[in-house]
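Just one protein chain is left out here, and the rest sit where they should.
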Amino acid sequence: MGISPSAPVVLEGENLTMRFGGLVAMAEVAFTLKRGEILGIIGPNGAGKSTLLNIITGIYIPSSGEVRLEGQRLNGVPAHRIVARGIARTFQSSRLFADLSVLDNVVIGRHVHTKAGVFDAIFRRGRAKAELDAAAAHAEGLLKSVSRGLYDQRHRPAGELAQADRRRLEIARALATDPKVLLLDEPSSGMDDADTDALMDDIRAVCAQRPELALMIIEHDMRLVASLPDRVMVLDYGQKLADGPYEEIRKIPRVQEAYLGRKATQHAGA
Amino acid sequence: MSELFFQQIVNWITLGSIYALIAVGFSLLFGVLNIIHFSHGDVSLLAPFFGLAVISALGSVLGDAGTITTFLLALVVSIAVTGAVGVLLDLVVIQRFRKAPAMMALVATVALGIVLRELIRHLFPNGSNPHAFPRLVDGDIAIAGYSVPLFSLTVVAVSALSVCALFFMLNNTRLGLHIKAVSQDRDAARLMAIHPGRIFRATFFVASAIGAVGGLFFSSYAGMARFDFSIDVGLIGFSAAVVGGLGSMPGAIIGSLLIAGLDTLVQATVPNGASYRLVFVFLLVIGVLVFRPSGLLGRTLVEKV
Partner (left out) sequence: MAHASSSSTSGNPVSGMLTVIAVQAAGALYLRQFLLIDDWRFVLGLLVLFAAVLVFLERVPSVETRIEAAFARHSRLALLMGIALVLGFPFVLEGNTYALHLCVISMLYAVLALALNFQLGSANIPNFATGASYGIGAYASALLALNFGVSFWLALPAAAVVATVFGFLLGIPSMRTRDSYLALVTIAFGVVVHQLLNNLEFTGGPNGLVGIPVPELFGHAFSDPLVILGHTLPPQANFYYLSALLVFISIVFAERLHDSRVGLAWNALRADELAARCQGINVTWYKVLAFAVDAFLAGFAGTIYAFYVGFISPDNFTFLVSVTIMTMVIAGGMDNILGVIVGAFLLTMLPEKLRAFSDYRILFFGITVILFLMIRPQGLFPQRLRRYGD
């Protein structure tokens, strides 16, 4: 895949530090993400991967440091506004709206691109309905493009989906916000190899359709980390250990020892 | 210090101690074990009725309703039975909602409180009307030139003892250790051969029994038992725990003293204050919740994502 070296930076973090009481969950982490780039983030449990995602999406406010989207500071912007500015995410333990239909889940993703409020809903029904129908049509198209199988299940409650489809739906829901940056928190967790391969293909297809979209993926599955990202960042104990192409990263002893070694042998054995 | 002022202070501390007995139960259940149990106040206020029932039953069997033995027996039995009722409610209703959305457990336990009140009203003879409840201890004692009711001293002493025992239990016994283990990680506790169900039941018993002491004191303080006391007292007990910070035992005590202080102050200074007291108390609660959602001594929780 690869991106042009001249691509502009979309998202960057500077000196990000996060303290919970006395605990330092993240210390002075900096990163950049270019337009169209796929950045993998690896690190053992508790290394601060999810903390980083939560800081970027406004769920946590960093103790110090700054996150910028296209040069604009995001610190202190509420989570729902950050979505409107163009950052969407998925969750490690997929957090779908389980009792709503698959389609509704994606339509809710269109929230920031629709406007109807209480007044419109009641007194300007036609307008509100047209807007929502358009959002539903958009959502159907999106579902179709992410996965045909998911589209066919669009009228089922999201809670009934199989694990792999839940991930796909979460990605579709996030894409519905028309993000510039998409953050995926361990998309392959809880899935077997076949499902992971299929998911990787779907993610590749999504990126191919959206050359501008920048992706940040937290992953444990080394097959995915080896093949999908353009670049990999390693976090350890809340600090950045390394940042570079997978081929370089894997050679670092600390990475092999703390993380890759174990996983690599597992996969060699499998 | 004028005599009147002193009496108000005695009043304040007495009431605060009574509220604290109910508030610590709320804090233990909600804060430590994360169980939603809005009917804890109603359970606590069952105790005076159990007490009256025991006294009248013993009276008709033995023909001596007034002796100190009957009286003490009635207290012990009512505290134990109230504790058992707490356990029973958990077994029959509350435990079904452990994994359900918080809203369901909430509404169910609010309804449970109503059911308990109505059961007293219908099942206790003449349950709709107030029943005279004896003062547990009579007489006054002179301290530094002021006369202090023995009742107040008893309330404060018993409350302090109960709360200290609860602290000790939580920090120094196996049960306390297990409660903490279960509160932190139910599954891990199970792996360590701690049976969470048993811990929940033990906690329910302890919280309800301490609440029962509070309920008995309250009825004794008011001189009567009423089926609808628990609306006010239960709400105040929960409010005290919330103001102090759910999960914090010192917080529950501070919250109780604060609310009792406001209560006493309003009744003493605002004209017709007795009928407005809850307005002031709840304005305090709402204010604390808006500005310090986790209470005065509560920890701020960070949601795990």
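Side notes on the structure shown:
As written, the chain order gives the labels A and B, with residue 1 at the start of each chain.
Keep this in mind: contacts are C-beta pairs under 8 Å (C-beta built on N, C-alpha and C of every residue); 3 or more make two chains touch, one makes a residue touch a chain.
Given the structure is predicted, the values throughout are model-derived calculations rather than measurements.
Here one chain is not drawn; of B:Met104, B:Ile143 or B:Ala165, the residue touching it is B:Met104.
When you scan A:Thr17, A:Thr114, A:Ser145 or A:Ser189 for touch with the missing chain, the hit is A:Thr114.
Taking the complete complex into account, B:Leu119 is the one of B:Leu119, B:Ala202, B:Met224 or B:Leu262 that touches the chain left out. Of the residues in chain A, those that touch the hidden partner chain are 57, 59, 78-81, 83-84, 88-89, 91, 95-101, 103-104, 107-109, 111-112, 114-118, 120-122, 125, 128-129, 131-133, 135-137, 155, 157, 173, 177.
Residue positions on chain B in contact with the hidden chain: 30, 36, 38, 93, 96-97, 100-104, 106-108, 110-112, 114-115, 118-119, 122, 231, 235, 238-239, 242, 246, 272, 275-276, 278-279, 282-283, 285-286, 289-290, 293, 303, 305, in rising order.
Following the convention adopted for this analysis, only the chains that are shown with their structure count from here on.
If each chain is reduced to the centroid of its CA atoms, chain A and chain B end up 47 Å from each other.
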